[in-house]
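A single protein chain has been omitted from the complex, and every remaining protein chain is retained in its original position.
On to subunit A.
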Amino acid sequence: MNWVSIGSLSDIPRRGARCVDTPEGKIAVFRTADDQVYAIDDHCPHKGGPLSQGIVHGTAVTCPLHNWVISLETGRALGADEGAVRTIPVRVEGERLFIALEALASRAA
């Protein structure tokens, strides 16, 4: 695990998301109404829509392109749709946010 600081909680609006650029592609970091933070690939399993641009509700996001609903906890599509995106571990240390980049860790090693 390679924990990387990405900023602070207040950088993300409640019920919103911000993107983090990484060598592995864009990662979407979400903040829910009750200040839980989740990170998943910013790439809908359906047609690659940018999930960070969707509406956040509960612990799910609705993709802006075709309304697939993706669980932020598991990365899986909810309801009748099937598919999943990668979830990325997040740690909240006080105000600071960290994500873990697996591939990066192995490449660096």
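FYI, a residue touches a chain if its C-beta (ideal position, glycine included) is under 8 Å from a C-beta of that chain, and two chains touch if they have at least 3 such contacts; residues count from 1.
Quick note on the criterion: contacts and distances are computed from a predicted model.
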item	value
Options "(2Fe-2S)-binding protein", "Nitrite reductase large subunit", "Sugar ABC transporter permease" or "Xanthine dehydrogenase": UniProt name of the undisplayed chain	"Nitrite reductase large subunit"
Where the unshown chain meets subunit A, residue by residue	4-7, 11-16, 18-24, 26, 29, 32-34, 47-50, 53-58, 62, 64-65, 67, 69, 99, 101, 104, 107-108
